[in-house]
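First up is the structure itself, then whatever we jot down about it.
Of the protein chains in this complex, one is absent; all others appear in place.
On to chain A.
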Amino acid sequence: MHRQSDKLLEVENLHVSFTTHGGEVHAVRGVSFDIRNGETFAVVGESGCGKSVTSLAVMGLIPKPHGKIIDGSIRFKGKELTTASPRALRKIQGVNMSMIFQDPMTALNPTLTIGSQLTEGIIHQKKGSRKDAYQKAIEMLQMVGLSNADQRMKQYPYQFSGGMRQRIVIAMALICEPDLIIADEPTTALDVTIQVQILELFDYIQKKTGVAMIMITHDLGVVAKCADRVAVMYAGKIVETGSKRDIFYHAKHPYTQALLNAIVRIDLPSDTLKPIEGAPPDLFAPPEGCAFCERCPFAMEVCQRVQPPTTAAGENHAVACWFLDKRADTIRHQVEIL
C-alpha cells in the first residue's frame, strides 16, 4: 500500500495541556508517530483520549491561550511546526495540509455562499485569480460527486443536506491540493448509509490524488475500511501501533483487545454486549503507571507504578504494555473474533 516510504509528517513525544478552571488537563502525554506519503493512518480511541487534540496540534489549531504544546516536536516535510510563527503556520494550513471536521452542519459558515468558502483558499493562500479559483472549485465539487456544480456555487449551506455538506467540506479541504488531510471523525455526524458513501469518496480521492490522511475515529468499522496503519490511543498516549492486520488480527495490548471485543457482531450468536468496565483515568492527575491498569484484567503490580515502555512486536508493530516485557508471562490472545 505504501506508495513512497519517505516521511511526510513526524510527531515526536508530543505533550499538550489545557488550563481550565479545574486545573491543568494533560490531554496528550507523549505521542509519537509518523505519516508517509499517500498512506492512511487511523487514530482510534474512546472519547477524551486525546485523539482530536493531537490532530489540532498537528494543524496548529490548539485554542490559545488555554491550550499549549508543552513538549515535543511536529515536523512537516522536515519543517518544525511547534516553534513556527503564526504567519509561517498559515502558509502551510489549508495549502499543504488541511482538515475535515466532525460536524458538517456547523463547519460551514451559514452566511457565505459555498462558492465563496470554496474559492477563498485559492484566492488568499495561493494568490490565484478569481476565475481560476472558480474553475477549480467547480472541478472539486464534481470530484466529490455534487451535480449542478455551477448552480451549487451560489447556494448557502442551509440549502444542502448533511451528507452533501460533508462533501463540500471535503472539496474545501482538497482544493489547494494538500499533501496531508486530517479528518477528525468525518463520518460520526452522518447517517450510516451516508457514512459508507463518504468513506468510499475518501478512497476514490486518495487513489486519484495520492494525498496522505490521518483518520481520527472511534469507529473500528471505519478503520477496517480505510486504514493502512492504525494507532490506538488511551488517556493521551498511543498504546499500540501497527498495520491494520497487526491491530485486527494480532492485537497485543489488553486495551486494543478489549476494544475489538466490544464490537457488536450481529453475525455471532452472542446476545450480550461486552463493554470495557470502568472509565478512563482523570487527566487532571494522570496516573503514575499504565493508564489502563485500573481497567485491565491482567494488571500486575509493576503496571500501577511504572509506565510501560514501548516495545516492538513486529516490523511496524509497537505496543506499550508490560506484558511485552521478556520478564512477564505472555498473555493469552483474548480476542476470539476475526
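Quick note on the criterion: a residue touches a chain if its C-beta (ideal position, glycine included) is under 8 Å from a C-beta of that chain, and two chains touch if they have at least 3 such contacts; residues count from 1.
One rule holds for everything that comes next: contacts and distances are computed from a predicted model.
Chemist: Mind telling me which option in "Nitric oxide reductase subunit B", "Hydrogenase expression/formation protein HypE", "ABC transporter permease" or "Cytochrome-c oxidase" is what UniProt lists for the chain we can't see?
Modeler: Going by UniProt, the chain not displayed is called "ABC transporter permease".
Chemist: Please pick, from A:98, A:206 or A:256, the residue that touches the omitted chain in the full complex.
Modeler: A:98
Chemist: For chain A, enumerate the residues touching the unshown chain of the complex.
Modeler: 59, 61, 89-95, 98-99, 101, 103, 106-112, 120-121, 124-125, 156, 158, 169, 172
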